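The structure follows.
Only one protein chain is missing from this complex, and each of the others stays in its spot.
For reference, chains read A and B in written order, and residue numbers begin at 1 within each chain.
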Amino acid sequence: MRFLGLVACLLFAGSAFSQTIKIGVITDRVGVSKPYSEPATEGVIFGASEINRRGGVLGRNIELLIEDDQSRPDISAALARKLVDQGAVFILSVSLSPATQQQQTVTMEAKTPQMTPMNSADYLTTQLQNPYFWQTGPLGSTQIATLLAHARSKNFRRVALITDNSELGQAIAKAFRGTLEKAGIQIVADEVVARGATTATPQMQKIRAANPEAMFLAGVLTAENVLIFRAYKELGVKFPIHSSYNLSVPIYETVAKGLIDGITFVDAYDPDKPEAKAFEAAYKKATGKDSVNLHGYGYDGIMLVADAIRRAGSTDKEKIREAMQQTSYAGVMGAKGMKYSFPEGKRAGYDPNGMVVRVYEKDKQGRVVHVGQK
Amino acid sequence: MRWLAAFVALAAAAFFLGDYHNDVYRKMLLWVMLALGYNFLFGICGQIAFSHFAFYGIGAYSAVILLFQLNVPLPLAILLGVAVCVVVALAVAIPSTRLEGFYLALATLALAQLFVVVLNEGGAVTGGTGGIANYRLPPIFGFQLRGPWYTAVIVFVLLMTLWILIKLDRSWFGRACRAVRDNPEAAAAMGIDVARTKVIAFTVTSALAGVAGMTYAFVDNTVNPPIFGLDNAFLLLFMVIVGGSGRHAGAAIGAVLLFLLPFWLSPLVGHHHVLVFGVLMLAAILLQPKGLIGLWDRYSR
Partner (left out) sequence: MRDFLELAVSATASGCVYGLIALAYLLMIRPTGIINFAVGEWAMVAAFGGYVFLTKYELHYLLGMGIVLAFMLVVGWVSERIAVRPLVEKGTAILAPILALLGVLVITREIISISFPPDPLPVPYPFELQHQKYFIIGVTAVVFLGFWAFFEKTLWGKSFEAVALNRRAAALMGINLSRVTAFSFAGGAAVAGLGGLLVSPNISAHYLMGVPLAIQGFTALVIGGVGRVEGALIGGLLLAFAEQLTIRYAPIPSGFAQGVPLLFLMIFLIVRPTGLLRARA
């Protein structure tokens, strides 16, 4: 009898110990965000497996509950609710910004911590006052400020701006516009290439006629950006192109061959950084595949969550929230020496000086030419 | 009465479902609402239009803008929202009566795309590409409707929509619609004003879609342009065809099935459920044009 009791206790204890920590992940496996979401999700999965290999968090394994919002905004919020119902103590959002926004209405009400390690829309931490939401993706405003700091050394007075008609492209362009105007730089041409266009020649002609010293690219649709590069080459213009961090997506190396040499772009990744190098090596060893900068977002995301839970010492959502707010963590992404942290009760955690400007060298993402906003 | 029983049953279900399932349930009810209206326009009146979702959006955005930017009281906001839908619907329908078949479809396709462009460029009024969030349904008579109670509201609106459509269907107007669908020349010869019938059918169903939109605005408490995009318009058409066009039950079945299908299929085919939709649609047209409801009829004999 006592033996049975002992076994029962052991089993009970065992099950309590083997109880996992559930982390929800909402990603997009189908639609427009897939090229970003998929590698980010792989980064999360890789990070979780590494954590578990090293003994988990608070002695428990991490269990990822991955949901696909199929690029349907009406489904996003429902999925967040589902994850909360299933006992997730944290939700990672690696889909589109509007999806993350919709999930916030749920996490705010359910008082469940939520974080996007990737989205860059500035409104995510300002439109809703949600104390359970954090954003560690580099903000659009940070990107442009960094890009601008690099451009400032060239003393541009007149520039052109070009983007596409996607939601994110418009948001980035808006951020660019605001910061450029504040810096007293005149925008002499402001163009949009629509999704499905067959050429960007008229827009590029208009830009050429305005005679800018440089062109800022805010577009995020790959095919339309390629159209812009082709028009640029065809019309024989020579002004430098400075791009948002959309150009840090590796696809351009294949699909825009011969067109991107010399283009500078903001990135959140310095391939020379020790943490980045370590990540690349570990990823290659575990999966046999080369990693790209996008993997780092997901990896940092899950690491930040694990770090917060460790410091909270429990899976109580309130404690996690407090611990998260106190984060100070050096990840794979960011300039050398950068740490994620949330100053003065703010919830956007990417260091404003933590982005870098890199340049394409021939067809490959090349070296860092500028760091931060100075 | 049956209606009361239906209301009680459907609304009560909301109280037994968890939060997540309640959310799915609500959205499903909204799709059924849209499908019913679309079925009347397409299945009963024979008009193909892709603007249904645009009106869903017009209703939703109107409600939010009227209530929170212009601070109009709730009952007036509802009426004005419906009025906006009616005006836009008339503006599209009246010139389109000269167009046949697919030409109306194209004009409404253009309208749907223009709607999204306007939303995106609308700046502070429409919230631009980020849309509008951060609002709540104002209390009605001091009572804050939330959760399953709001679902009950949706059930109520759904049943009201269904009641309107059934009444129209069984009236002389319904017969006129069918006549116009089957043979416009014969209908005209019988003295039916074909143009007026088409316009009324389009306007009424679009207004109903707008009402559904107003209800939707408070489900997620967010409206943004991607929600009202074009892919959903095609999905609506598929739903009605697979379920059985021309029959209310068919539209409902099609909506329920195609809405829930991705959730069930997710573990199997991942995200390529659209492929399954295409196949179902093709199969329906080739093999069973009467849709699922046709199958049901056949087997319940």
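Everything that follows uses one rule, which is that a residue touches a chain if its C-beta (ideal position, glycine included) is under 8 Å from a C-beta of that chain, and two chains touch if they have at least 3 such contacts.
All values reported here derive from a predicted model rather than from experimental measurement.
Undergrad: Which listed residue, A:222, A:287 or A:341, touches the chain dropped from view?
TA: A:222
Undergrad: Could you tell me which of B:62, B:96, B:126 or B:232 touches the chain that is not displayed?
TA: That would be B:96, which touches the missing chain.
Undergrad: Identify the residue among A:41, A:165 or A:327 that touches the chain left out of the display.
TA: Once the missing chain is taken into account, the touching residue is A:165.
Undergrad: Touching the hidden chain in the full complex, which residues of chain B are there? Just list them.
TA: 48, 95-96, 98-99, 101-103, 106-107, 109-111, 113-114, 117, 120-121, 230, 234, 237-238, 241, 272, 274-275, 277-279, 281-282, 285-286, 289
Undergrad: Just checking the interface: what residues of chain A touch the absent partner chain?
TA: Counting only chain A, the missing chain is touched by 34-35, 38, 165, 170, 190-192, 194-199, 201-203, 205-206, 208-209, 222-223, 226-227, 230, 233-235, 251, 254-255, 257.
By our rule, only the chains that are shown with their structure count from here on.
Undergrad: How big is the gap, in whole Å, between where the Cα atoms of chain A centre and where those of chain B centre?
TA: Taking the mean C-alpha position of each chain, the two centres sit 36 Å apart.
Undergrad: Touching chain B in the complex: which residues of chain A?
TA: So the residues of chain A touching chain B come out as 29-30, 68, 70, 73-74, 77-79, 81-82, 84-85, 96-98, 101-102, 105, 110, 121, 123, 127-128, 165-168, 170-171, 174.
Undergrad: Report the residues of chain B in contact with chain A in the complex, numbered from low to high.
TA: Result: residues 18-20, 23-24, 27, 117, 120, 128-131, 133-134, 220-222, 224-227, 262, 266, 270-272 of chain B touch chain A.
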